[in-house]
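In this view, the complex is presented without one of its protein chains, the others remaining in place.
Chain IDs A and B follow the sequence of writing; residue 1 opens each chain.
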Amino acid sequence: MSQATQDTAIRTGRVTRTLIYLVLLLFGLFYLLPLYVMLVNSVKPLEEITGGGMMNLPQVFTIEPWLKAWSSAQIGVDPTGLKPYFWNSIKMVVPAVIVSTILGALNGYVLTKWRFKYDTILFGLMLFACFIPFQIVLIPMARMLGIIGLAGTTWGLALVHVVYGIGFTTLYFRNYYAVFPTELIRAAQIDGAGFFQIFWRILLPSSGPIAVVSIIWQFTNIWNDFLFGASFADANSQPMTVALNNLVQSSTGVKEYNVHFAGAILAAMPTLLVYIVAGRYFVRGLMAGSVKG
Amino acid sequence: MAVSADADFKTRLQNWIPKLVLSPSIAMMTVFVYGFILFSVYLSFTDSRILPTFGWVGWENYDKLWRLSHWETSLINMGIFASLYIVICTCIGLGLAIFLDQKIRGEGLLRPIYLYPMALSFIVTGTAWKWFLDPGIGLENVMQTWGWESFEFDWIKDRNFAIYTVVLAAVWQTSGFVMAMFLAGLRGIDNEILRAAQMDGASNWNLYRRIIIPQLRPAFLSAFVILSHLAIKTFDLVIALTGGGPGRATELPATFMYSYTFTRNQMGIGAASATIMLMTIAAIMIPYLYAELREKR
């Protein structure tokens, strides 16, 4: 999104402006409401919630629900808390993000600076792959993971995310490199630099911003995925989102809403942190994801 | 670039490396995307149950599918959900974008607030809304304890209204993103055109209706494509928010496919439903991508 707040030549009256501010603020509250509900209720004892105090600030402040959600809540059969699943997610996300970003950068480089016949069609096929409903690949993917021995492992999940993430990372780097002056590549060719030298010495040093966009996008997407995690992971390799869902949906015992909310925040924390720290890049990725830059 | 036979080693090498570098991605795409699509489409014509089997049954799965009330429910829900979701997101997104574009103080604070839900997992969103809308502890209970005894809001437990709570949560998650798309569109409009229109005496209302909104066509198109594709893929949100219930009241094609394939062991029918989902998305995405990539040439 453009940071430049260029003047719009529109003038509005005082009453209109007050109304506009009112509406904008109301929507601000609407968007903040669930976050407020989660935060406030994650630090309350359960009775305060069930007693109709969901919207109130806590009377008794406790971090007990957080501790429980993290390390002792019943998930599936074991009272392990979300901790092991958090690490599962990390183990899945980190390699998947790194590999898909590297491949995306190389693909973008080839597709813009070493063009060949039908490269646009090829790119179109890659891009379409981002938008398919993944239900169409679930069955064969499950079989394939079994065949190559990665069924029910975090490595298997990482592979799946690499495969279906390349389209987006390629899109980012391709659009970025498309406006990178081709004359620089030609100059480097005349200077005697080869394919990888040009990439490493000329292109990569200028790719910082788009690499950040790609990493953040991939991180957010993969962390937040549920479908692949639910379909391909076993009890020991489930990612955070699947574990959270199990925690919330479990029908045994009392519903510990405060623990659920604490768990939800734990699951949301990494992506939320990234958003707060690097929101600008996240929005850029989001906008590029609508293909139009 | 085709290289003639008399090229030196370096030139030939430089001609091959790019294709070599691209090949892992191409291979993965061929197998994992297009190969798998073909496999699934093929399965939809077989008698697969728990595991893929290859007895050809023709259109039988599709016949069965279209006679299942379960599938019909999920399609009707899809219709309600997608149309409301797209229309409401577009309206809110456009409205907020126009309002934010009025030189608003605090825009830098509001914009990230509108957008942060996009960074969350649908499972988190689902969990938060699930308990907030729960009549036992959530909004209804709160209002009643605050003194509005007759207040009732139990849509999430009501077969006829549960699907609207899915719309609510989905709108909450993505409308900020639509706002950002429209805002970018608005900021891209040439200010001189606006000045000229004001010189011509256009009122604010007419300025937007006749000059500005028509220029946002690309943003409308992008928003429609993105939202419709998100709608068809909606899965996690339903799982977390309602689990498809009460009963089957909030089943969508994505959840239908999942349950038929993995819990009801009707893989053939599951594959058929996935194929229909793919076709629907393809009908929207392919023309769009085609137009986009042609422009960029």
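Criterion: a contact is a pair of C-beta atoms (placed from the backbone, for glycine too) under 8 Å apart; a residue touches a chain by one contact, two chains touch by 3 or more.
Assume contacts and distances are computed from a predicted model.
A.B. asks: According to its UniProt entry, is the unseen chain "Metallophosphatase family protein", "Sugar ABC transporter ATP-binding protein", "Carbamoyl phosphate synthase large chain" or "succinate dehydrogenase"?
C.D. replies: "Sugar ABC transporter ATP-binding protein"
A.B. asks: Touching the hidden chain in the complete assembly: which of A:S206, A:N236 or A:Q249 does that?
C.D. replies: A:S206
A.B. asks: Touching the left-out chain: which of A:I20, A:I98, A:L125 or A:A188?
C.D. replies: A:A188
A.B. asks: Given the full complex, what residues of subunit A touch the hidden partner chain?
C.D. replies: Residues of subunit A in contact with the hidden chain: 181, 183-184, 186-193, 197, 201-202, 205-206.
A.B. asks: List every residue of subunit B that touches the chain not included in the displayed model.
C.D. replies: With respect to the unshown chain, the touching residues of subunit B are 1-8, 10-11, 14.
The rule is short, and it goes like this: only the chains that are shown with their structure count from here on.
A.B. asks: Can you give the whole-Å distance between the Cα centres of subunit A and subunit B?
C.D. replies: Roughly 15 Å separates the two chain centres.
A.B. asks: Over in the complex, which subunit A residues touch subunit B? Could you list them?
C.D. replies: Touching subunit B: residues 1-2, 4-12, 17, 20-21, 23-24, 27-28, 30-35, 37-38, 41, 49-55, 103, 106-107, 109-111, 114, 116, 120, 122-129, 131-141, 143-144, 162-164, 166, 170, 178, 189, 194-196, 220, 223-227, 230-231, 241, 244-245, 248-249, 257, 260-261, 263-265, 267-268, 271-272, 274-275, 279, 282-283, 286-287, 289-292 of subunit A.
A.B. asks: Can you check the complex and tell me which residues of subunit B touch subunit A?
C.D. replies: Checking each residue of subunit B against subunit A gives 1, 10, 13-14, 17-19, 21-22, 24-26, 28-29, 31-37, 39-41, 43, 52, 92, 95-96, 99-104, 107, 110, 112-125, 127-132, 136-139, 141-142, 144-145, 172, 176-177, 180-181, 183-184, 186-188, 191, 194-195, 198, 204, 207, 218-219, 222-223, 225-226, 229, 232-233, 235-236, 239-240, 243, 254, 257-258, 261-262, 267, 270-271, 273-275, 277-278, 281-282, 285-286, 288-290, 292-293, 296-297.
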